[in-house]
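Coming up: chain A.
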Amino acid sequence: MAEFLANYLPAWLAYMVAGAIHVGLIINLVAVGALVFIWLERKISGRIQDRLGPTRVGGKFGWLQTLADGLKLLTKEDLVPGGADKMLFRIAPYVSFCASIAAFLAIPFAGGDYPFIVQHVNTGVFFVLAVLGLEVFGVILAGYASASKWSLFGAMREAAQVVSYEVPLGLCAVVPVMLAGSLDLVVIGDVQQGWFTNWLIFHDPATFLIFWVYFTCATASVNRAPFDLAEAESELVAGFHTEYSGLRWSFFFMAEYGSMFSVSLLASILFLGGWNGPLPITEWLGLTAANGDIAWYIGQVLGVINVIGKAVAGVCVMMWIRWTLPRLRIDQVMATCLKYCTPLAAAFFLGAVAWQWSLPGRTFFGLLESPAELQSVSEGWSDATAAATDEDEPEASEDQTVSSEPSRKVAAAKLTGAAALQIASTNLQGGK
Partner candidate 1 sequence: MGDGIYWPTFFFLLFSALACGFALAVVFSRNVVRMAFYLVMSLASTAGLFFLAGEDFVGAMQLMIYVGGTLVLLIFGVMLTSQKQFVEMKTPAGQWIVGLVTGCALVALLWMAAFETPQWQPISRAEAEAVAVQPTATPIGVALTNGRVDQLDQPDETLRGGMSSYLLPFEIVSVHLLVVLIGAAYLARAKRRSPSAAAPG
Partner candidate 2 sequence: MDSSWLPTLLALAWLTPLASFVFILFFGKHAGPHGRFAGTVATGAIVFSCVLSFVAMFGAWLPNNELPEAHHGDHAAGGDHDEHAEDGEHADEADHETFIRPAASPFLLASSGGDRGTISLVADTAEGEGDSAEHHIAPNGKPPAVYGVFYNLVTFGKLKLDISYYIDALTVTMFCVVTLIASCVHFYAIGYMHDELHEPYTDHEVTLTDGTHLVRKGRFYRFFQYLSLFCFSMLGIVIAGNLAMAFVFWELVGICSYFLIGFYIERHSASTAANKAFIVNRVGDFGMLIGMMALWSSLGTFAFGDTQNDQGEVTEPGMFSVLRTEENHYALAPTESMEVEGARVVGEGEEGESSHAGQWLLLIAGVGVFCGCVGKSAQFPLHVWLPDAMEGPTPVSALVHSATMVAAGVYLTGRVYPIFTPEALLVIAVIGCITLFVAATIAITALDIKRVLAYSTVSQLGYMMLALGIGGWSAGIFHLITHACFKGLLFMCSGSVIHAVHTNDMSYMGGLRKKMPITAYTMLVGCLAIIGAGIPTSMYGLSGYYSKDAIIEQAWSFAGANRGNPLLSILLIAPVIGAAITAFYMFRLWYMTFAGEPRDHHRYDHAHESPRVMTMPLVVLAVCAIAIGWSVPGTNLSITSLLEQAQPVGTTPGAEGVLAENLVVPAEQLSHVKAVKIPAGWAAFSAAAFGVLLATIIYLWRMLNPAEIRDSFKPLYAFLWNKWYFDELYDLIFVKPTHWISGLIAKFDRGIIDGIIHGTAATAKAAASIVSNVGDRTLVDGTVNAFANRTWDFGLMLRRLQTGSLRTYVLAIAMGTWITYMLVSFIMVARGTG
């Protein structure tokens, strides 16, 4: 976008305008998303508990209820406890909120050669996970700075929980990375083009199973019930945000819903095909770059709808779980992570590797041929295998060093195989 704007504006201004537009969009997304999700949660919890939920404000569905709440929170007094560490107390909500929002910087909403993304980070998965991990920081600071034992307990629980759940979460996220041969979320999303059979969740049994492990860990890492130990209202009043009120309090909530949304987005990109629908409708309709910019744009927007829809579905599932399952004890939470999720994630990771090794180039539980993008990764795998077992040097792949050709992701995907191939053959020929 900055490049586009630079045609009409001075460079510095173009960058600033582009940045402002992006940030505005993201904040809107998170803030509006939070509003929607709070409303949604109220409605869903109401339905689950056999009641209506909010109905008064904003018509029949009460869809303005959250907005009204927001206005109420804005007007509330900003209280700081007397014994608190005032600076940290004030900063803490922003830390959480910034971390939550920053994760959206690297999340693409539509793929292709010109993906819809704020900043294309080629280690996207990693970046998102790392930044999401920062959110806990604000929680802990809040818990400490509040000078309240409820808050401190909540913060401690949060810290222990999040640090532990980072491990299986990372392990789960590595599986799609391994299959796509890239840490780039755009690449990961694009390799799942075509029918829903190409979604990585359906790639093999291990990925199918590890998706559920991922979802569990994601739920835990964003402090959603049944893992909401940090704010367990029956034990700790309200946990880390006991002493907060007004806008600061609402920042925490926006961060939480933002995080929910981002992990769900991540799940949809990593496992559920991202912006690719269950059926290749955009191709059928010809909404590709080949048919002009307008068609391409419509296709991309369809993709955005797709990915957001999947993420919302994921959020809804989280809500469903929250209102269905009772809260775990803290030791049960830790046991779930350390005794079950981590070993399961490791085992499924190994399973996925073994499956890919034995059936390269196959998808949908090995029943179908992989799409072209996945195929190239598989070629890398099989080339490496061949180089390791066979001394015959296949055709030299020097031209495949990274170049500026448009399909960079393919090149990147192939890089693993090419480099491995060349180096392996070098080593095999006596380490010249």
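A word on the picks: all candidates are chains of the complex that A comes from, given by their letters.
The working rule: a contact is a pair of C-beta atoms (placed from the backbone, for glycine too) under 8 Å apart; a residue touches a chain by one contact, two chains touch by 3 or more; residues count from 1.
The structure displayed is predicted, hence computed values, not measured ones.
Peer 1: Going by the C-beta definition already given, which one of 1 or 2 is in contact with chain A within this complex?
Peer 2: Candidate in contact with chain A: 1, the rest do not touch it.
Peer 1: Could you list, by residue number, the parts of chain A that touch candidate 1 in their complex?
Peer 2: Within the complex, chain A touches candidate 1 at residues 6, 10-12, 15, 85, 87-88, 91, 121-123, 126-127, 129-131, 133-134, 136-137, 140-141, 144-145, 152, 155-156, 159-160, 162-163, 166, 181-184, 384, 398, 401-402, 404, 412, 415-416, 419-420, 422-424, 426-427, 431-432.
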